[in-house]
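Comments concern the structure below.
Shown here: the complex without one of its protein chains, the others still in place.
Let's turn to subunit A:
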């Protein structure tokens, strides 16, 4: 919490020397052309009922670009009820503007998604207008790729995988015909209205990866230059850093970013580029009820300015931070400041583990000397320790594999759709795991001993510390959320007969599922769209299904992490509570 406090926030600054200051005069004046392209595109989209591939190819060719198409198909593990798709087949269209005098070794990407209905038509229109304008300039040192992708994230993933010749998610796609060298940066555009009141930037990517801070600074610098109102997390800037409302505002912005980053979902098409070390952001045009509107020409100038600055890049972005949190567009908290916060939490775990170790070694000595309390105490065998661990992990494996594999069986027996089957199976396995301690006790020997639970707790604490440490390194927000919820409770639970219920309830409150539920609730509170409990539950179910889908479609690691590691670890603590 204290991180949002002003002294810890640093002003953002441009680190890359090649970017310099914003000195070029933008000359884009073709806002009208963009609107006319928009209308044509909308009409063609309605006519073809999907992506108007031929029209796009024809238009891009007439503007002088090298146009290529790529068709792809993917089958989801179960139907996606949010986007209503199961077997996805689509085509990406991309046109390459070759740098007139440059070698074809580097490129920048401008992409606009082709969405259903009337969404994002203006984005494609503006992309085409910019393509025709850029084509007539001679100062490009890198090739520019104009990409229109179908089925948003799946299309982007297909394009990226084919471009870099990898196959991570089992997509099938036609071979990639045209390439433009290594991609240095990418900009994804989402515009659904002819005029906008503000421009929002989305930075969180897949698995919580963030683009280089210089790219966000670039966006902000050009927003200031063209006078466009810019927001982050949908919130405007405030200038009063010292006052309480200012503090809460920046705190809420930062919390939103933490929640979004923790979820590991890409917040825009740009999120998938980050994995290939291509810095990318998504720019969303928002049309609200404000008085002052900005037209397409201004947005075009903004993008033109950003592209001219990206043109000056000599190397990939690497000077500025890759790990940061942003309470606002002009302030950031770097990793050096927020890691110690997690460090303290992990310290709690380590100290508790040390304490247990000391207790264990103390109790070992008197037992050896004195009368044997029974052979049960003297050797809490590795079996005693390993059995709960293995059983918990088997439950985790079941949670990971079973929901998707057993969906056919579930539909036959229950009147539910596939998605519901998967989600409900997952929840069922999760809850079933709670009943484990009662059943495994009867099987095990050495259950119910003091040493047993102490050594199990020692192991679990260290396991949790290592797990959270690794998670925090990759995705700080996720690690932090889990740490903040789980560590205090797990450090203190003990199998006392009297307070078993209390400990049990406390542990349930910090279980991953509950954390997810509470996070959803908090998220909706922060975006000022509060939800009731029932709606929250619906969102929760959707989140579980989306998490599983993300894992299968894009390689998101949230679901495997929780199912295979966090949940078993939590189950071990649950075992400890019911040890006796």
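Going forward, a residue touches a chain if its C-beta (ideal position, glycine included) is under 8 Å from a C-beta of that chain, and two chains touch if they have at least 3 such contacts; residues count from 1.
The definition used in the following text is that contacts and distances are computed from a predicted model.
Missing chain, UniProt name from the options "ER membrane protein complex subunit 1", "Large ribosomal subunit protein mL38", "Proteasome subunit beta" or "GPI-anchor transamidase": "GPI-anchor transamidase". Note that of A:102, A:181, A:234 or A:469, the residue touching the chain absent from this view is A:102. Only one of A:30, A:72, A:94 or A:140 touches the absent chain when the whole complex is considered: A:140. Contact between subunit A and the unshown chain involves residues 17-18, 20-21, 23-25, 99, 101-102, 137-141, 308, 311-312, 314.
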